[in-house]
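A single protein chain has been omitted from the complex, and every remaining protein chain is retained in its original position.
Labels run A and B following the written order; every chain starts at residue 1.
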Amino acid sequence: MNWSHLLVQFTPELAVLVTAVWVILSDLFLSRHPSGLWRQCFLGLAAATIGAAFLYQVPTPGVELPAIITRVLLVSPLTSSLKFVVLLLSTLAVVFSYRSFEETERHAGEYYSLILFSVLGGLLCISSQDLVLFFISFELLSLPLYMLCGFRRYNSASAEAGLKYFVNGALSSALMLYGISWIYGSLGSTHLPTLAANYAVVPSPPSGFLVGCLLVLSGLGFKVAVAPFHTWAPDVYSGAPPAVSTFLASAPKVTIVGFILRLFWQSLDGTGQFFNLPVDWVFLFTVLAAGSMFVGNLSALPQQDVRKIFAYSGIAQIGYIFLGLAACNNPHPQQSFSAVLFYTTVYGISNLGAWAVLAVLARGQERFDLDSLRGLHQRNPALAACLALCLMSLAGVPPLSGFMGKFYLFRAIYESGLPFLVVLGILNSVISLFYYFKVLKAAYFVEAEDGGTSFLQAPSAGPALPMVQQLAFQLCLWSNVVLGLWPAVIGEVERVASTITQGS
Amino acid sequence: MDFIWLVLALPLLGSLLCSTHYRALGKAATGMLASLAILGAFGAAAATWFRVHAAGSYTSQLATWLHIPGVSGVDVAALADPLSATMLCTVTGVAFLIHCFSMGYMSDEEDYGRFFASLNLFVATMVLLVMANNLALLLVGWGGVGYASYSLIGFYRQKPSAVSAARKAFLINVVGDVAMMFAIFIIGSRVGSLEFTSFLGPASLDRMSGETILAAGVCLMIAAYAKSAQLPLHTWLPDAMEGPTPVSALIHAATMVTAGVYLMVRCAPLFGHGPEGADLMVIMARLGAITALVAALCAVAQNDLKRILAYSTMSQLGYMFMAAGVGAYGAAIFHLVSHAFFKALLFLTAGVVIHALHGEQDIRKMGGLGKKMPGVQLAFLIGALALAGIPPLVGFWSKEAILLGTFQDGNMERQLLWGVGILTALLTAYYTGRAYVLTFWAPARHESELHLPGSSMTWPLAVLSMASVAAGLAGHELVSEVQSLATHLPVAETHETFGALQITAILAGLIGLGVAYSSHKTGRASLVPDSAVPVLLGCESIDSLSKGAAGSFRSFADMVAVKVDPVISQQAPDLIQRSLYGTSSLLCQLQGGSLRLYAVAVLASSTLLALFVYGLFSLSIGAGQ
Partner (left out) sequence: MIGLPHYLILSALLFSLGLYGVLTRRNAIGVLMAVELMFNSVNINLMAFSHYMMDTAGLAFCIFVITVAAAEVTVGVALVLSVYRNRNLIDLDQVAELKG
C-alpha cells in the first residue's frame, strides 16, 4: 500500500477537503474577514484545479492504488478531465461571488465552506465506483446547495427557493435511494463493476434492476433539471442569490452529466451490455430531451426576468445534452460521447459566464427584469461583452464554442442514424434565438434611461470590478471563441471519450 | 511551432491591442505599436524567406482544424515555399512602410485605434491567406481580407459615399468568396484533400476529370477576379478610393488585389493540366490583356489623382493575369512584387499631395507643387517612371519580363497579346506622365497654404523610392533571379536578352511620356476631347449595367415585399409566434409556484418512467437470483 501515490492521485479532492475544513476553522478561530476567507477558498480551489489539470496531463501509469481505494474510487482520463472542468467552473463561480454577501450576510465563511463541500461531493461523485459512495457524495453535493440557495436568510425569495429545492430534492433523493436499494437487491452488490459482472450472468434482466436504474436516472435528471423533473429550476434559480445560481447552473450539472455517462456506459456497457436491457433507451432519452428543449425554450419566451430566462435556457440546454445521450445508445458511441462531453463543457462555461454577469450586477440591484439590463454596454462594456458572447454561444452562433458544440452534437446524432433528432435540435435552436437576443437587445440596443439602477452609474467608469474578476470575465469571454476555433480541444475530448467504454 | 506563425500572430496581437487598449496607449503609442507589430512580422517573414532558400520548402502544422470524413488537409498549417515566403516579405515589408506613413497621415483623426486595429487585421488576414497550406484556411484569410477592407474603405463612416463604396467592395468580394467555396466543395469532394501540395500533385490531378478541372478552375478564377478587380468584377476598386489614402496604398500594393494573382500562381499546376486547363489559361490571358487595356483607357480619361492610380493598378493586374495566362508565373510574381513597391510609393506620394492640398484630388486643380515639395516630386517621378516602364527602374524589368514571356514567334495569338501589352504600356506612360506633369509642373491653380508632410510621412517615401531605384539598377540579373526564387515553377524561356522587343517597349513608354509632356507645353489639361470621355470610361458602364440589373431586381423585390411578403413574413411568423407564445403561457401556468405541485410532478414523472418499464417487461421480483 503506497500512500504517497494515493495523495498524488487524489490531490484535487484532498486540496478541496483541506481548504473546506481550513475555511471553517479560520472563520471560527482566526479571522472573520470576508476577503481573507475568499482568498483562502479561491487559492484552495485554484490549487485543486491546477492539480487536476496536472493529473490529467501526466497520468501516473502503473501506479497501484490500495484495493480499498480502487474499489470505490476510479481514476481515469474521463474522471480527471471532468474534475478539471468542474473545479475550473467552481473556481470561477467563487471568483464571481467575491463580495456578494458582505453587505447582506455576516457569514461569508459558511458560504465558502458550503461551496467547497459541494465541490468535494461533486468530485467524489465523478470518481465513485460504488453506489454507496455515489449516494453519499451526491448528498454531499446536494445538501450544501439547498443551504446555498436559501443563503440570504432575511430575503423571503431566497428562503423559499431553498425550501422548494430542498423538499423536491429530498423527494427525488428518496426515490433514487429506493431505486438503489432495488438495484442492490436484484443484483446483489452496490459495486458498479461487480454489478456489471453479475448482470452479465443472469439469464434475464431482473425488473427490480430495471426500475432501480430508471429511479436513479430520475434522481440524476432532477439534479440537472431535465424535463419533466425541471419544475423546481425556474423558481430556485430566480429566488437564489445570483452568485449561487452561477455555481448551481454550471459545476453540478457537468458533474451529473459526467456521472450519467459513467454509470450508463462506462460501468455497465463495458461488460454489462447496457443497451440490451429491454428498454428503448433512445426513445426514453429522446422523450426527456425533447420535453426539456420544448419546455425550456417555449417557457423562456415570454419571461421578463432575466434569471428565469437563464433558468429555462438551462433546461433547454440540458435537453440538447440528453439528445446526445440518446445518440449514445448504439454499438459505436465514441463520437456521441465526445460530442456530449464537449457540449457539456461548453455549456458549463457559457452558462457560467452569463450568470456571472448577473452575479456581479446583483451587488447593486435587486431587480433582474430585462429593463434592468438597459444600456449595460455603456455602463460596463466588459460585462456586456461577456454576456453577449456567452449568450450567442449558447444560442449557437458561429464561430463561437456553442456553435461548434452543437455542430459536433448534431453531427454525432445524425451519424447515429437519428436525423429526426437533429431536426428537433435545430428547430429548438431557432426558437432559442428569440429570447437570447431579447436579452442582448436589452443590454445593447436599449439605452439606459437615467444612468440606470446599477452600481456602475457613469459610462465607462470601471472602478468596481476587482482584477481577478476582470480576468475571470476575460476567461469566460475568450473561452467562447477559443473553444470554438481551437481544434486541439476537440482532439482532447475525443481522446477522453475513446477511453469511456474501455472499462474501468 | 515555427517562426512563420509569428508573421501571423504579431499583426493579430497588434490588432487586438489596438482595438482594446488604444485609449490607454494614446495616439502615438498606438501607431507605434501597430507599426512595430508589422515590423516584427516582416522580420519573421524575412527569416522564413532565408530558411526556405537555405533548407527548402517546408510545412508547419499547428493543429488539425476539422476532421471531415473523406476530406483531409483541413488543418491549421502553413506552407513555406519560395512563393509564399516572397509574398510574405512583400506584404509585410510594404505594409510596414504604409503603417509608418499612416502615423503621420492619420494623426488628426479621432478614431486612431479603430484605424490601426483594422490596418493590422488587414495585414494579418492577408498573411493568413498567403501562408495557408490548404484552401479551407486560405478561405479564412480570403474572407478576412474582404472584411478588413470593408471596414477600412468605410472608415469615414459619416460619409455616405464611403459607406456605399465599402458595401460595394464587400458585396463583390463576397461573390469571390462564394466562388471560392464552390471551388473548395468541388475539390474537396472530387479529390478528397484541400492541401495544395496534395491536390495539386500530378497524381490527384490525373484523377480529376476534365469537367472537374474546368469547374474548379472557373470557380478559382472567379474568386481571383473578384479579389483582384479584373473585368467584369472590377467596379469596386475605383470606388474603394473613398478610404483613407494609406488604405488605398495597402489595398493596391500589398494586401488585397494581389491575392488573386497569388491564387492563380499557387494553383498553377491545375491550370497547366490537360486541355481544359489550357483553355482556361487562354481565357485568363485574353481577359488579362483586355483588362489591362480597358483600365488604361479609363485612366486616361480620369482627372482624379487617386482614380488614375486605381485604374493603373487594375491595368497592371491585367498584365499579371496575362502573364499567368501564358504561363509566365515568375514574371507575374516579379511584377507583383515590383508593382507593390512603386504603387505604394505612388499612392503614398499622392497621399502627401492630397494632404498638402487639404483633400483636393482633381489634378486639374493642382500644379506648381514641384518647387514647394521637391522631395515629394522626386519620389513621384521615380514611381511614375517605374510605372511607365522606363529603364533602369524596376517597373521596366518586371513589365519586360511579362512582355517577353508573352511574345512567341509564329504564334498570332501571343503576338497580339504582346501588341495589346505594348499599347497599354504607351497609354500607361501617357497617363502617368500627365498626372505627374499636371501635379508638379503645371502652374499652380490653388491658393491655400500647403500642408507640408512631417518626417514620418516622408521617410517611407524615401525607402520605397530607393528600393525602386536600387532594384532597377540591379536590373537584369534580378529578373531571372527573382523569377526563379519567387516561384517553384520554371521560368518562361526568352528568345533574346535585349533586342527589338525591349526597344519597342521602351519606345512606347517614351512616346507616352513625350505626348504627355508636349500636351502640357501646349497648355492642355487633357488630350482627350470631352466627348470621348464616356467612351473611354466604357468599363465603368459595367457599373451602370449592374445598377440596372439591381434596379430590376429591386422592383421585383418591391413587388414581393408589397404583395407576397405580408403573407409569408408577417402572418405566418405571427401565427407561429402566437402558437409558440400560447404554448408557453400554458407551460408557465403549470409553473404555478406551488411546492406540492412540483413534488407531484417529480413523483408522476418517476412513475411514468417506471410504467415505461412495466409496459415492456413483466415484473419479477428477483432478489439475488
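As a working rule, a residue touches a chain if its C-beta (ideal position, glycine included) is under 8 Å from a C-beta of that chain, and two chains touch if they have at least 3 such contacts.
Predicted, not measured: the structure shown is a model, and the values here were computed from it.
Residue in contact with the omitted chain (choice from A:V8, A:I50 or A:A157): A:A157. Touch with the chain omitted from the figure is made, among A:K223, A:K308, A:R363 or A:H377, by A:K308. Considering the full assembly, A:S173 is the residue among A:T49, A:S173 or A:S313 that touches the omitted chain. Chain B meets the missing chain through residues 588, 591-596, 599-600, 603, 621, 623-624. On the side of chain A, touch with the chain left out of the figure occurs at residues 132, 135-136, 139, 143, 146-147, 150, 153-157, 159-164, 166-167, 170-171, 173-174, 177-178, 180-182, 184-185, 188-191, 234-236, 238-239, 303, 305, 308.
Basically, only the chains that are shown with their structure count from here on.
On chain B, the positions that touch chain A within their shared complex are 63-67, 76, 580-581, 583-585, 587-588, 590-591, 593, 595, 597-599, 601-606, 608-610, 612-613, 616-625.
For chain A in complex with chain B, the residues that touch the partner chain are 163-164, 167-168, 171-172, 175, 185-186, 188, 202, 205-208, 210-211, 214-215, 217-218, 222, 228-229, 231-232, 234-235, 278-280, 284, 295, 298-303, 431, 486-488, 490-491.
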